[in-house]
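Left out: one protein chain. Kept in place: all the others.
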Amino acid sequence: MKLYTKRGDQGITQLIGGSKVSKDDKQVIAYGTMDELNAWLGYTMVCCSSREVLFIKELQEIQQCLFDAGHDLATPTKHPAYIFNEKQVGWLEQRIDFYSAHSPEITQFILPGGSRVAAVLHVARTITRRLERQIVALQKEAPINGSVLKYVNRLSDYFFAAARYANVINNVDDIFYDSGRKEFERREDD
Amino acid sequence: MKLYTKRGDQGITQLIGGSKVSKDDKQVIAYGTMDELNAWLGYTMVCCSSREVLFIKELQEIQQCLFDAGHDLATPTKHPAYIFNEKQVGWLEQRIDFYSAHSPEITQFILPGGSRVAAVLHVARTITRRLERQIVALQKEAPINGSVLKYVNRLSDYFFAAARYANVINNVDDIFYDSGRKEFERREDD
Partner (left out) sequence: MKLYTKRGDQGITQLIGGSKVSKDDKQVIAYGTMDELNAWLGYTMVCCSSREVLFIKELQEIQQCLFDAGHDLATPTKHPAYIFNEKQVGWLEQRIDFYSAHSPEITQFILPGGSRVAAVLHVARTITRRLERQIVALQKEAPINGSVLKYVNRLSDYFFAAARYANVINNVDDIFYDSGRKEFERREDD
């Protein structure tokens, strides 16, 4: 079978099982962004150096989970047969607790960035939150698997915690947001 | 002429020819995402090593095509004068066939990633599909150049095929999606 079928050339596609939907349907948007996040994680893994292999293992597991979650989002809402395992939420919480315990406590926002891996993890965090917003928009129109939404909510906190831990192991200090900027030029004269 | 005219500061801008539209108009969204994809391809080219120069040439050609496609999306719908050449779709198909013929056959989903270039090509694939969704949304409101939609549909398959081929030439095996995740912790005990 050829990769391209040309059947989607007018803008219509299929869900699992074959029911037809427009490509701008809220379900398609949601699993499309799931796929975008998944692709970004593929890149994030490429950015891990040997010191950061622990992330590679975890990110690959998350990629698998995102496909399970994507399956549920691509399921027609009439007779859903969900496969996403809510226990994955608990696993994320354990990892967040571990990373948080090994990073300095903060009570302010930090500038996203630092080491290479921290920076790409922060980007993953914000794509995850974009995905979450789209699942919430979908949920207003059709039933969804609530465990998937929980997972995605926790996942962005996981990426925040992992990004901070990445800076810890790379000996990079997070920089704090310093509210109420003055003019840049003037600041330089200070 | 200065780069910034300040005329768009209230949120209104112009299409080709000068007709006024809101910056959140569906046409502007579509060619804005075309531009985002184009910028990502610029980065993808930067990620190509000497072993991957074949991609650079093709990506630059695609960048040119995306501008032609963007032109058509930025054209006012009353008296459209389209420039996008549908023959480009055939060119993509030839490239997909070539890359597919030189990659192992698959009958399962793969985790996006692998080599650096494969990873960024997968990201390009998902931005292309986001663009496609937005063109489909636009098409519900206004006439579009149908060849552009076809091209964009084929382009995401091109990026998939190219990503797989990138892993082939880098001797990286694609990892399969293994449906129905168990809990991570438990899996480690297996």
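Residue numbering begins at 1 within each chain, and the chains themselves are lettered A and B in the order written.
Please note the rule applied: a contact is a pair of C-beta atoms (placed from the backbone, for glycine too) under 8 Å apart; a residue touches a chain by one contact, two chains touch by 3 or more.
In this text the structure is predicted, and so the values were computed from the model without any measurement.
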item	value
Which of A:81, A:111 or A:142 contacts the chain that the document leaves out	A:111
Of B:15, B:29 or B:175, the residue in touch with the unshown chain	B:29
Hidden partner chain, touching residue among A:23, A:71 or A:154	A:154
Chain A, residues in touch with the chain not shown (by the definition above)	93, 96-97, 100, 109, 111-116, 118-120, 122-123, 125-127, 129-130, 132-137, 139-140, 146, 149-150, 153-154, 157, 160-161, 175, 177-185, 187
For chain B, the residues touching the chain missing from this view	2-4, 6, 8-11, 22-24, 28-29, 32-33, 35-36, 38-43, 45-46, 58, 60-61, 63-65, 67-68, 71, 83, 85, 87-88, 90-91, 94
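We adopt the following convention: only the chains that are shown with their structure count from here on.
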item	value
Degree value of the rotation bringing chain A onto chain B, based on Cα positions, nearest 5	120
